[in-house]
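Removed: one protein chain of the complex. Kept in place: all other protein chains.
The chains carry the letters A, B and C, assigned in the order they are written, with residues numbered from 1 in each.
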């Protein structure tokens, strides 16, 4: 019943080629840099990656793309500042892109975690991003049917974790992480601090351990925004 | 921008006959007894009430029903121990009942708050409670289409509140309250403690103030389970 | 069958048997009433984490009488306590755990279980006040949905049947049934007998069961301690 792992390498050991991997984070906040680098070292390829963005600079998710490991990105906003790696790969036809409105992306992931195979949303109705999707009138307004998103793996950056995988986050680094932890078959967490069972107030747990499979301590995690500004290149 | 109200009577003053009222709580935990009693005193009738249960004893929700104010209950489990008031009203044909599986009830309320007019769920498929509802096959499994639930009013019991309506709850008294606060046009909160703005850690806010319209202090709130055991009758 | 009452398992023994199949680290929901008894028999050295629909994970046993805090209850409205590692969450998150398939095991009571895995456990039909609670969600939630039940009704009628005649809770959802006489899996629309009381012949068991019992693997004795 102890979900802690001794190393990043051990935590990502079961990721296989062709898997779908959700990666927490919005911009640099919440991006699990050390887990992504462990995944690069591990070598899995042909991955489908779900993240709000598509990485910046040359570390973290951008490095995973630069190493040619990502077949397809599902995201809402790949065209960030300093997203040259994704941009180049996309324009060269080396990576597939499924563009999803941000709120629909969040809700599809939540639906995946909550056992809701499909839901109607007003978002995207009448736009190119709703083309080919079923539409329905409810109470005189039109909605688009969206499907759940699930993943084989979620890589998550947390602030505190206990050995059962109960998690807290740090400020706006929370973003997609609680949803992805729900929607992945196997959720791997890097936590700045591993605390004793019971040390997290039950009222303050954001992700209950039921959604978490493996936890590894990364005491002073890198931050994507800082790495990008410092022009860090991985590996 | 100060959402605090001076009295329970002021907090419930705008509730009108015929409204739909969501009332937080699961069993006795989280039932906003003082707000319900203020609603009884206020006099609104012909209400549709959404709650997991249908009250126990002769105080709180049971008293509201006993006073003949509730036209219809939407709930998952009216037949609790000590639910004689609802049982009698129902068997006498004096109150309408829409029975909803508990998880579907929670999800329909969340959908109402999240702008999702309808969603598919496996729950209830093939049962009497899905009769007449659209069904759909996703990936070889059958699901039932369920509609959102919204309300005019939510009555919520919180532990801490600040003047912007940021809320925390007490243990399992949380249950439906955060969802109902989202799904009602006007959310009225009784809080055991009103604390200064900024006193609730932003990481620990459970219901952000955007979902709250009015807050009234009720320092030592009654608990339905205790009232029922003590055979308290209201009014 | 006059000896049935003397050989059949007590409720506690049925609960004990079900508890043996709960793995270390499992996330478990026990239905209201009889299934709650399973928690008493957690196997030594294993740590299961109990989920309750009303927004609480990892609750512990009941507090001493007089020590109840009625804001700390389970779905059966009984007072509980917290284990280290407990967490609170709202109802939508609680049923996301259920419907999203995050529970390892749900153990429920039953009026009837059909050989298809259909379960009827929420209504005995028209009349009275209906109530459903979380049962219809739970049967579509857990990775493994098990039932604990007397093998027959008080009148001696089979509870394991070809087709449920009572209103369904869920379709094709139950995978194992622990009864007062046997342990039976549901596989491909058939009741597959895994264990039965040694004191009971296969013919006797079949006569108390409303649909054919199949045997795929060497049949085990259902051995349960005195409790």
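Basically, contacts are C-beta pairs under 8 Å (C-beta built on N, C-alpha and C of every residue); 3 or more make two chains touch, one makes a residue touch a chain.
Just so it is clear, the model here is predicted, and its values are computed rather than measured.
Chemist: Counting the whole assembly, list the visible chains that the omitted chain makes contact with.
Modeler: Checking the complete complex, the chain left out touches A, B.
Chemist: Looking at A:32, A:101, A:165 or A:208, which residue reaches the missing chain?
Modeler: Answer from the full complex: A:101 touches the omitted chain.
Chemist: Which residue among A:129, A:197 or A:232 touches the omitted chain?
Modeler: Of the candidates A:129, A:197 or A:232, A:129 is in touch with the missing chain.
Chemist: Which one touches the absent chain: A:5, A:58 or A:110?
Modeler: A:110
Chemist: Tell me which of B:73, B:105, B:182 or B:218 is the one touching the absent chain.
Modeler: Looking across B:73, B:105, B:182 or B:218, the contact with the absent chain belongs to B:182.
Chemist: Which residues does chain A use to touch the chain missing from this display?
Modeler: With respect to the unshown chain, the touching residues of chain A are 26-30, 52, 76-81, 83, 86-87, 90-91, 97, 99-107, 109-110, 121-129, 169-179, 206, 223, 225-226.
Chemist: Using the touch rule from the top, list residues of chain B that touch the missing partner.
Modeler: On the side of chain B, residues 1, 110, 112-116, 162-164, 166, 182, 196-198, 200, 202-203, 205, 208-211 touch the unshown chain.
The working rule: only the chains that are shown with their structure count from here on.
Chemist: Starting at chain A, how many touch steps does it take at minimum to reach chain C?
Modeler: The least step count works out to 1.
Chemist: Measuring between mean CA coordinates, which chain is farthest from chain B?
Modeler: Chain A.
Chemist: Calculate how many whole Å lie between the centre of chain B and the centre of chain C, each centre taken as the average of the chain's C-alpha atoms.
Modeler: Inter-chain centre distance comes to 30 Å.
Chemist: Check each residue of chain A and list the ones that touch at least two other chains.
Modeler: Residues 114-116, 202-203 of chain A each touch two or more of the other chains.
Chemist: Specify, in ascending order, the residues of chain C that touch 2 or more different other chains.
Modeler: Where chain C meets two or more other chains at a single residue, that happens at 88-89, 92, 95, 98-99, 140-141.
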